[in-house]
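Have a look at the structure that comes next, please.
The other protein chains are all here in position, but one chain of the complex has been omitted.
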């Protein structure tokens, strides 16, 4: 078996396409943002990525139909007035071993390079370990020019964050992208790190929309954010009553919140 | 060394063969069912599968003869009146790493595809975490048509089970099977998850027998189920006397029951 | 880099050679026996085996000279009156991953097959979990004929031991050897499992000497056994005095005994 299998579902010609990556990770911010973008753009399926570097797992739909875990590329053809088409990479998992991360990222970059991609935006969460009411969007980039460009859109480049660098797909797509002569930016929404965070995803997407000069309706994402708030509030109240905790910051990730999204 | 070595023991021509997979797993339900089917059909050895993705281990028989751990394919030629021949895949282990699971499944599917297999049934246990007196058979399938077909045979498709999908060979044979254009069904017998469960295996096999339109004598499997009941009862009584436990549900898997089968 | 590198040090023609394997393991019995056999036979170096499946480690001699960890093949030319030459496989480590075990064993077997090997003896310890005063030698073999032959030499074939089969090189050389049409026997010396056991190694070698019809002087091995006894006795006395333990069986492996050998 090939280590990574990329099945092309449709042959398309793309105009100066930009790749947007958002896979599961901290607060699921990147995945929430990429999935929402894909839905709002009504992007179409382009390719499915299977790999032995994913868990040996299938998902079962409510109707009882199985589906092998995968990553997926969708494409969006920009209207004639807009400059660039968009590719969105999402999926169920990142590679589950360090070597798998490298192999998957390299294969997807190679495939996207063949489609004309020369620039990558990766979307992620940045865990602050405390509740974040108004999440800022932190950045990292492959060139000084992009850093300056991002600052214009309100992205924060902090001297100390992220201190230990970026681990996982969001960093690797930029780092390995350099070997394909791709430029790139990582947009990190601040988040507590305790549960999925649609509000942080919204902050990231708002920056991205400005950069890409596209319009996004955030109604559904905000509804999801309110739903998470509501559940978090309930948990907080229950804990206060039982005396288990008296602060607004849960001391550990909440399983009951972990899969909203 | 090849990662997976498949040794063909006999060249056979098969008529529209269906593959039945049953490897060790939850409650050993799948393995119990596949082994029992193989014995009842008096299926003949077709191929032995060795792999570095199995543990580096040999078993020693009571006579002192060693045997390298393996998976095995047996075949059954249906009588002229019946429509389809049967392949049964069983063995000592599933692959012990995620990558090994993928490699093994892909290689076996490729081999079976060469034998004409276009449909797969995988047999498994579904852990309920409590004693199950009358195990239902839950299902998952590759197409809506198969879901409907299975419902006719009493298979339950539950909106929420299995919630996190299927992990391991039973899911992967269906998920990767799709890449070979194979259709498939997973039949999961409800089981406690605490010990091997011949009764659950019987429930699964009864569905399979109806689907395959074959006759199976369940006398020996029921005897095994009674033996497990008897031992479980003894343990329960001993625990009640010693005050260690007072419920019918053991709180953890029992080693002394773990290898009946 | 090749996964396994076998460097031939001398080209030799061997007469119906038999391979004797003894690598580190339970009580270091196999390694002690193989190393002692090699020394007593004054076997000559034939090949060195390096591999990325060993730890990334070098040893440093008392003179400060480094040596990469390896396995090693030595050969012994039997006198004209004796029927068979001997190859001894020893070394610093078994492969440190399951896949590495398979790869190493397969490569060494392939190499030895090229030298004419058709029969393998593997030497190992069998942990009893209690002090064993007069270690028996347990056996496992690839054929009923060899089982009968070994029984004549006092080897014990126990219905229940080893219950879970053999894990590691001693089993794998026989199991994979079957794929090379090699016959083989595993000789397991009973041992406590708590420390290195030259006495168990002696028991194993005594059987092997009878099988191979060679003479071995056991003086040095017995001296080593007495040294281990002496240290074990001292520890026992110290523990008795301090009240830490009052039985002759240490409750855990002793580091201070672990590397005598």
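First chain written, first letter: the chains are A, B and C, and each begins at residue 1.
The working rule: contacts are C-beta pairs under 8 Å (C-beta built on N, C-alpha and C of every residue); 3 or more make two chains touch, one makes a residue touch a chain.
Bear in mind the structure is a predicted one, so any value in this text is a computation, not a measurement.
Novice: Need the list of shown chains touched by the one chain that isn't shown.
Specialist: Even though it is not drawn, that chain still touches A, C.
Novice: So one chain is hidden, and I want to know which residue out of A:27, A:55, A:171 or A:198 touches that hidden chain in the complete assembly.
Specialist: Per the contact definition at the top, the residue touching the missing chain is A:171.
Novice: By the contact criterion defined above, which parts of chain A meet the unshown chain? Give residue numbers in ascending order.
Specialist: 95, 98-99, 101-103, 105-107, 139-144, 147, 157, 159, 162, 165-169, 171-172, 174-176, 178-179, 184, 186
Novice: Spell out the interface residues on chain C facing the chain that's missing from view.
Specialist: Contact residues on chain C toward the absent chain are 1, 5, 7, 50-60, 62-69, 96-97, 100.
Criterion: only the chains that are shown with their structure count from here on.
Novice: Once the contact rule is applied, which chains count as partners of both chain B and chain C?
Specialist: Touching chain B as well as chain C, we find no chain at all.
Novice: State the superposition rotation angle between the two copies chain A and chain B, fitting on C-alpha atoms only and giving a multiple of 5 degrees from 0 to 180.
Specialist: About 90 degrees, rounded to the nearest 5.
Novice: Let me have the rounded angstrom distance from the C-alpha centre of chain A over to the C-alpha centre of chain B, please.
Specialist: 38
Novice: Could you tell me the distance, in whole angstrom, between the mean C-alpha positions of chain A and chain C?
Specialist: 53
Novice: For chain A, what residues touch not just one other chain but two or more?
Specialist: none
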